[in-house]
Each structure stands twice: as structure tokens, then as C-alpha cells.
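Starting off with a structure, shown below.
All protein chains but one are shown in place.
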Amino acid sequence: MTGEPDIRITTTVNDVTVEAQVEGRTLLSDFLRHDVGLTGTHVACEHGVCGACTVLVDDQPVRSCLMLAAQVDGCRVDTVESLGTQDDLSPLQSAMWAEHGLQCGFCTPGILMTVEGGRRAGLDVRQVVEDALPGHLCRCTGYQNIRNAIESYFAQGVQA
Amino acid sequence: MKGYCMKPGPFRYIAAQSVEEALDVLASAEEDVAILAGGQSLVSLMNLRLARPDIVLDINRVPGLATVQADDSGARIGALARAAVVERDASVGRYVPALITAIGHIGHPQVRNRTTIGGNVAHADPSSELPGLLACMEGTVTLASASRGAREVGWDEFFISVFTTCKEPDELVTSVNFPMAPGWRYAYDEVATRHGDYPLAGVSMGLRVDGGVVQEARVSVVGVADRPVRLSSVEAAAAGQDASAALARDMAGIARTECPASDDAHVSAEHRRWLAGTLVSRLMASMVDAA
Partner (left out) sequence: MRTDTDRPGLVGSSVKRVNDPRLLVGRGRFIDDISMPGMAHATIVRSTIPSGTVTSFDVADCEALLVLGVDEIAAATRPIPCVWIAPGQEQVEVPVASRQVRYVGQPIGIVVAPSRAEAEDAVECLAIDLAAEDGVADSLQALEPGAPLVYPERGSNIGVEFPIGDPSELVEEAMASAAVVVSRRLRIPRIVPSPLETRGVIADWNPGLEQLTVWMSTQTPHHVRDHIAHSLRLRADQVRVVAGDVGGGFGSKEHLYADELLVCLAAMRLGRPVKWIEDRVEHFTATFHGRDAYHDARLAMTEDGTFLAIHTSITGNLGAHFSNVGTGPFRVSAVMLPGPYRLPVAGASIRAVFTNTTPTGAYRGFGMQEAAWVRERLVDEAARELGMSAIELRRKNMYRSDELPLVTPTFQEYDSGDYGRALDLVDARVRAYAPAPPASARIRQGIAVATHVEFTGLGPSKAQDIVGFRLGGYETAVVRMEPDGSVFVSSGVMGMGQGIETTLAQLAADRLGVPLERVRVQLGDTGVAPYSAAGSIASRSMTVGGGAVVRASTALREKILRIAGAKLEVSPSDLELVEGQIHVKGDPRTGTSLEELVTRAWLGLDLPEGESPDLECKYVHEPLNISYPYATHAAAVSVDLDTGQVAVDAYWVAHDSGVVVNPMIVDGQIMGGVAQGLGIALFEKMLYADDGQPLSTTFMDYLIPLSSDVPTMVMDHYETPAPHIPGGMKGVGEGGTIVAPAAIGNAIAAALPEIAEQILETPLSPGRLWTLIHKAGLHDG
């Protein structure tokens, strides 16, 4: 009943079907990191402010520390690991690299997923930079190069 | 010992599949049940173990609660409608644009993708935007229970104090209603330290203006007391007056006297009262210009 992994869920994580037994209290962030083994999603505050844990649930950027794993039963979840590989970075990742949009890199996965969610929702660059980016805390960069990277990415002709 | 916590305590998780099932759980549970809607406040409080429910009742899979309807009689928002959905709803934009403005101040888009209108109002945070707008618009909240059916309560009855409403433990918020009557217009504005933070003060204003004369006014403030407050003296002073800059100044002045407020570590009571006045004056200016 409590404290037992008694909830069965089936979810699609980065296009792969995942079946798991979870405790009711398991957070989506912990499920992704420690049960699925996708540690690219970072946890920095666990009270929904910093945005480091942002992932897409059914294409929408959400704080994965404020959702229970049980809630994504039947949902599609996308994490930073879905975007590109080290040898084949996505255009957004390439732009972040070229513009020095990361320093310690801890907040970066969440920001990438917010921008990816914005792309999927057909937002324009202004909406992403002015409305969505302030939903993230970065302590290293001062944000200027992150904004430059997002602008450079959108300037390449982003398709929703 | 209350420790430092970032993981929820153990609880039983129930995902209700219908309103009836949810109400049955609420009616039969003898333990502490937390209703999980958007979870943007609840899960945060559970992570900190400031909320320690025995049962978490997830209503996200309940059909029929995410409706958004708006027309010239107002907006009726199903309890599970996401803030982000309402924010983009064309009919809400047309008939109750103040609701869009107020929602735009709730956190950031990532939070609004999950936040529900019902959950936001039921949480009754005294600094929260929507309770203030609800108070200004003489809005109502619909509650349902297994044994007593549905009831609709006015904002004044609903909001009792900090995080406290008249909702009984066996009740579920099913909709939040922002009524519009002919001739009324509403607006919302706030001052926060950074965009997306809880406001230092947030003011909702409703005006019915005819021939350049304010027929009726409604003003509410959040962030200043343990629940939204209506500034009845400001409203009374506006009635029957020319919608002018002088009136805006008068209303602001009265707001600064009438508005309750207390000091906290960040902002003085006086500052909050003055902010309420400033926002009243700014809203008057923008609403009269827009008329």
C-alpha cells in the first residue's frame, strides 16, 4: 500500500516503451534518473522553481520534480537524451555549443527541453526567449549566450 | 524530528477515473486525502513534507473536468483546465481578457502547462492572482460531494484564510466561474519583484462606465491579507464619478487608506498599501484609455 512499488505504469520515454512498478511517491524526475537510468535530466531544487528538471510530457515542457511517475502512465515523455548524440548534436545543441550557452551544464538539459517544447508548439523566438527562458535558473552564464544560442537556432529556420 | 526533506513521505496513490469515483474516495476516506490536480503547489509541499497526506487522489484522468467555456455571460472553467490552455483560449480572450492577463502572471509557461484553474483557486494562496480576480468579478466556485450533490458558493464564502476554504473534506472543486454582466470590463495588474513571482500586491478592477461616468466599480487586492480583499470605499467613491485622472487619483488615495496590509521581511505594510493605490491608479488609466 505505502512505501511499496505497487503501481504499474507503461510510458514511452524517448520513443521507447517502458514498463515499471513504482511507488506512489516516486517523482517523475527520480523515475527518469534512477529507474530508467536517464541522468541527463537534472534535479536542482525539487520545489519547481529552477527548471533544471524540465522534460516534455506529451510535448509540453513541465517540471518533472512536480509530477509523480504514476502520472505519466500512458504518456509520452521526452528528455534531453532524445535530442542528439555527442557525434551528431541537434541544431539547438550545436547552437548552444557555438555560442558558449553553457558553463557547468547543470541547468542546460532543462533549458534545451523548454526550447524543444517551444519548437513543437510553434512558438516564435520572442516567446521562447522572453516568456519561456525566464522559467529557468542558470547561475553560471548570465543568460546572454543562452539567448544568443536560441536566437541563432531559430534564425536557422525552425520547423514546428 | 522534522528533518530536511526533498522526497514525499509515503502515501496511497489513487487515480480516479470519474467524478463519482473521486467523490467516493473523498467520502469514504478516514485519512488525510490530498487532491492532486496540477500539482504545482501540492507536490512541492509534499517534497518538502510540509504536506504529508495519507492518500493522494489524482483527478487528472477524470473526464469532463477540463472544460473551458466563455461567452458574454462570463467564463466557466472546469477545475482541471490547465492555465496554459485557458491562456490560449480565443473565447476567453474575447470575453474575459482579464483572466488571460492574470494567468500570465502565474509562474512561468512550464508551470502553467500543469497548473489548473481549480487547483489554483482551491489552494487559496493569499498572494495568488486568480482568487483576486474571482473576488473582483463576484465569481463562484462549484463544489461537488457524493452525499450532498453540487453547490455553488460565492468567492466571499469560499475563501476563508491562508490556504483555507469552505470546501469540506468530502468535496471536490468542479468548476470556477468568472461571471460577466453587460457593460462591465475587468483588468488585472500586479507588482512582483521578478516576473512570475508572487505579487507584492495584485489588483483586479471592474468598471461599468456609461457616458464617461463610472456607474459601478469593483476593486480587489491580493498579497495584502490572508485572503483577497475588496476595497468597498474605493468602489463607493468611484460610483457616479466622471472617469477621469482626478478620480483615479482619488481612488488611489482611498485605496492606500483602506487596503489592509502587514509588514513582512521583504516589504513594509505601507509599501503594499501604496502599491495597491498605484495599481488602482494605473488600472484606471489603462481602462479609461481603453474605453
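First chain written, first letter: the chains are A and B, and each begins at residue 1.
Rule of thumb we're sticking to: a residue touches a chain if its C-beta (ideal position, glycine included) is under 8 Å from a C-beta of that chain, and two chains touch if they have at least 3 such contacts.
All values reported here derive from a predicted model rather than from experimental measurement.
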item: Residue touching the undisplayed chain, where the options are A:60, A:79 or A:152; value: A:79
item: Omitted-chain contact residue, chosen from A:20, A:44 or A:75; value: A:44
item: Where the unshown chain meets chain B, residue by residue; value: 1-10, 48-49, 191, 193-198, 200, 249, 252-253, 256, 265-268, 270-271, 274-275, 277-278, 281
item: Residues of chain A in contact with the chain not shown; value: 3, 23, 25, 33-34, 38-47, 49-50, 52, 79-81, 83-87, 89, 93, 96-98, 100, 102-109, 112, 129-130, 133-134, 136-147
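Just so we're on the same page, only the chains that are shown with their structure count from here on.
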item: Rounded Å distance between chain A and chain B, as computed from the means of their C-alpha atoms; value: 29
item: Of chain B, residues touching chain A in the complex; value: 6-13, 15, 36, 39-40, 43-44, 46-48, 54, 56, 58, 60, 84, 107-111, 113-114, 194-196
item: In the complex, chain A residues that touch chain B; value: 1-3, 7, 23-25, 27, 30, 46-48, 51, 54, 60-63, 65-68, 70-71, 73, 114, 131-132, 134-135
